[in-house]
Every structure is written in C-alpha cells, then in structure tokens.
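Just below is one structure, and these are the notes that go with it.
With one protein chain held back, the other chains of the complex are shown just where they sit.
The block that comes next holds chain A.
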Amino acid sequence: MTSQSGASALPFQWQKADAWSDREGGAISVVVIACVGILCLIPMVQLVAAASRVLQTGTAEAVALLTSAAVLRATQNTLVIAAGSTALALVVGGAVALALATMTLATRRALAFLFVLSLMVAPQVSALAFKTLAGPSSPILNAVGLAPPPGTANPMLGFAGIILVMGLHHAPLVAITIGSGLARVPKMLVEAAMLDGARPAGVVLDVILPVIRLHILAAILLAFVAGVGNFGIPALLGLPVGVTTLPTMVYRQLASFGRGAIHDAALVSLLIALIAGVAVVASAWLMSRRNVRTDLERGMEPFVTSRRATLPAEILLWLFFSVTIVLPLVSLVAKSLVPAYGVTLNWKTLTFSQYTGTMWEQALIRRAFANSLTYSGSAAAILALLSFLLAYCVDRRLSWARMILLPVVEMPYALPGVVVAIACILLFLNPLPVLGVTIYGTAWIILFAYLASFLAIALKPVLAAVSTLERDVEEAALIDGAGIVRRMRTIILPLVLPSVVAGGLMVFLLAFNELTISALLWSAGTETLGVALLNLEDAGLGAESAALAIVATSVVAALMLALETSSRLFPQNALPWRQLCPD
C-alpha cells in the first residue's frame, strides 16, 4: 500500500493529474493539519510551557510541591492502584480473550458483547454499582441474608475495592488488545502443532502465547495507563476514605481552591502525563516492532471443540460475568427503586418515583441530559467529518506527515483526561488573542476537550477503511475531470461511510457518560451527566444517583445493542466487541 513505489508505474496522465490534485487538495490538507495542531498539539504544548514556567520561576516551591507528602502519597497510591488493577485486568481479560478465541462457545457473541458493555459502562457507574452491591444495605446481599451487619465498613471503599473494580473495568481493554493479537495468529501454526499431537493447553502455552507476547505487553501498558488516569473509580471509592490518587488530587485541588490552584494542578498533571507517557511511548515502540505481517495467512479459529472442555468454560464465564457485571448493575437498579437510601427493597417500599418524579423535576438533571446529548452528539458529528478528511489526507496527500500527525492525534487520547482538561484550562484561562473572547467557563471548552480527546477514536476505523480502498475508481473519476470535493463526496465517502459512522458513534458512546474532563471544566449550566451523578452522591441523594446512573447506562446499552443488531452494516473491527469475537 505504499504510494511511492506504485507511482512510477502509473500512466503519464495520472502523474500529471496527481501533481495537479496535490495543489487542489492543498486547502483541505491545510485545514486538517491546522485542526490537528489546534486540538491536539497546542493544549499539550501549553501545559508543558506552563509547568516549566512554574518550575523556573518558583523552582523551590515547585520542587517542594512535587516532593510534598501529599503528592508523594498520591503518586504511590496511583502506582499501586494502576499496577494492581493491571494485574487483575490481565488475568481476567487474558483468560476471556483466550477462551473466546480458542473455544467453540455457543454464546461467544453474547459473552463478548456483555464483556465490552461492562467497559462502556462509565467507571463512576461501575464504582457506584459495586459499592451498592457490597455494603451493609446491599439489596442483593440482604435478599439472601448475606449482608454484613450494620456498622461494617463497605469493603469496596479503599485500595482493595478500587483495584478490584478498576481491574474488572479494564479487563475488556486487555481482552480486546490480546484478542486482536490472537486473531492474527496464523491458523497454520496451530494446525501444525495439533497435527504434531500437541494438546490444546500445550498449543496455547508453546505456540500462541509466544506469538502474541507483544500484544500482551501492549495490553499491560494500556491497562496501566488507563489505571493511572482513571478518575471516576478512585473518586467514588477512594475520596470518602481519604485515599487520593493523582487525578483525584488534581480534582480536589481545583474544586476547593479554584483558579489559584491551577499552576499546582499543571505541575501535578505533568507528573501524571510523565507516568502515563512512559507507558504510552513503550507501547508505541512495541507496536512499531510488531511488523510480522500475517495478512496472507488465515487467522486462528477456535480449535477446542470438545463439549467436555467448552461447556464448563461457558458456564464459568457466565457465572463470572453474572457476579462481576450483572449483579452490581442489578443492585444499582434495586437501590434506585426505594424512596430513600437505606430503605430495604420489598413490595411495600418499591417505588418508581426516582424515575418518574424526583429526577425529572430537577432542572439540573434535565439540563445534564440535554448537555451530555449535545456535547457528545456535536463531538461525534464534528469528529466524523474531521476524521474523514484527515484519513483521506493522511492516506493520499500527507503520507510524509503521517508519522508526525498520527502520534499527535493519539497524544490527548492516550493521556489521562485530567491532563487534557488541565491543558484546556491553561489554554483558555485568558481571553483568546486577537478575538478577545474567552471560552473558559462555557460549553465550548468542554466540546474542545472532547474533540481533542476522542479524535483518535473516530479516526481509527476511517483510516483503516481509506487505506484499503482501491485507487482505480478515483483514478477513473479524476481522468473524467471530477474535482477533489466531488470525488470525495461521490466516491470515497460512500465507500467509507460505515466506518465514519462507526467512529462517530464510538465517540458518542464514550463522551455521553464522560466524567473526568467535565468534572474539571463544568460551569454554570454546562453540567454533564457525570457531573450530575457526582453532585447527587455528594448531596446524599443515593437513590436518585442510582436512578440517574441506570438511565445513563441504559442509553449506552441501547445504542450498543442497536449497533450490534445492525453490525452487518459496519466493517469488521469497527465495533470493539466484534474485535473480541470476529466472524
């Protein structure tokens, strides 16, 4: 797919036209490069500049802050939690990915879907669900008489709980990464080993694992970065018992001390970025080494077919998912059906008032719904368009810039949301030069941060689709004199539209329940669903917050289901749970 090598073989007319279209596509390329620069590069540069200014002008204070007991403790907590949750995510995600890839499970599609759904459930909702499940007033445990007696601390609060919930939450991430490696293990390798009489366990250990070792490493790094940056889980399970991580610390600093704390927050954010950045760079390096092309060979297919092995595995997986995904969500539903938190759920206390009245009567909640819909919808639409243009330009015109543009796009996505949010605050704290207006404290700053954060998500499927397009059709249209805009509209776009839509919808799914960015950027009237949930919890309205969490999660689940039922329309790998379980 290298354009340079093919160029000399092309007819004269194409070469001439190519040169002409380089100029013709120039405007689009400039726009695309400008967008990437403004959205993804400038905020990061601003963050680094601000932090280094603080380091230079107040070196002693900056060093004192970074080595203060509070920051050291938060750093240690962050590392422990990230490492612990990564270990758990690796075990769970790796096992699930292996089972789905090697075994002929009758319900593998449903299992993959449920597993990825647990990733798409917002982290703060997961945390709330587990907290509800395990405490003395747990509706589920009380129903079976297993609830701990009153006066027992909630086991989910503190380190163990954070690591457990985060590990389970990030397990699907690990599974998707390992799964994409497994799908590329050549079928021939496995068949050869089986012919040699290797047992399935031997095949996994001796053949498969060595082939996918880079994917495993990449999955570990991914889970680690996600763990370093996660905000919702330590906010709900750590802050109440005084366990702070770096992201929750930045949040608390800003929330309690306002703009005065922004420079301290910038320094701490840079520390977060540093920790996450090491892992990101390592993982990028690993990925660049993974050049063992296996395109021509057929990928691995499930080879463990004996019912004696697959049936127990299937039952075990369903049991495990019931306990770790279904039960917490069910207890959250139960919590939302009582008139006040702490009331035992039974037929007499059952009420839908949280759904019918309490939540709806509050303008704040209604506004949060409208806001989250608007922000995530706009981000999805804008990013769908931008990623289409960007993918086309990167593939056809800016191949020289590919190695620069793509990492820049990845940067804000790979870095924790807290870092992006702080970078945006720094960028927009003062009125914009020339224009003299400020978007600080408005909805625009949230939208901007969403665009920066999620561009990589929208771009991924589109880039994959564009780079597999044959050039013949466009070539023919070009010779017919069709301009670039017309070619993009009538030829390219229809061909890659499913990928564009899939990318946009993924952005919508992620942004709809997002909390980390909006927790730092919200202002009067720009509350998101995540912020509203945190606020209800804070105000002591447990039943209401449970109801809100359920409604928000239902929206995401419904959209995921809609995507799944129409998955034929989308290219393979555009939907993450399909990646875990390809056709």
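We take it that a contact is a pair of C-beta atoms (placed from the backbone, for glycine too) under 8 Å apart; a residue touches a chain by one contact, two chains touch by 3 or more; residues count from 1.
The rule is short, and it goes like this: contacts and distances are computed from a predicted model.
A.B. asks: Name the absent chain by its UniProt protein name; which of "MoaD/ThiS family protein", "ABC transporter substrate-binding protein", "Glutamyl-tRNA(Gln) amidotransferase subunit A" or "NADH-quinone oxidoreductase subunit D" is it?
C.D. replies: Spelling it out: the chain absent from the display is recorded in UniProt as "ABC transporter substrate-binding protein".
A.B. asks: Which listed residue (A:Thr245, A:Asn371, A:Ser499 or A:Asn535) would be found touching the missing chain in the intact complex?
C.D. replies: Of all options in A:Thr245, A:Asn371, A:Ser499 or A:Asn535, contact with the hidden chain holds for A:Asn535.
A.B. asks: From the list A:Thr67, A:Thr107 or A:Thr152, pick the residue that touches the absent chain.
C.D. replies: Candidates A:Thr67, A:Thr107 or A:Thr152; residue touching the omitted chain: A:Thr152.
A.B. asks: Pick out which of A:Phe321, A:Tyr413, A:Tyr440 or A:Phe570 touches the chain that's been left out of the picture.
C.D. replies: Answering carefully, the residue with contact to the hidden chain is A:Tyr440.
A.B. asks: Touching the hidden chain in the full complex, which residues of chain A are there? Just list them.
C.D. replies: Within chain A, the residues that touch the unshown chain are 68-70, 73-74, 135-137, 149-154, 157, 239-242, 244, 249, 254-260, 338-343, 349, 358, 361-365, 429, 438, 440-441, 523-525, 535-542.
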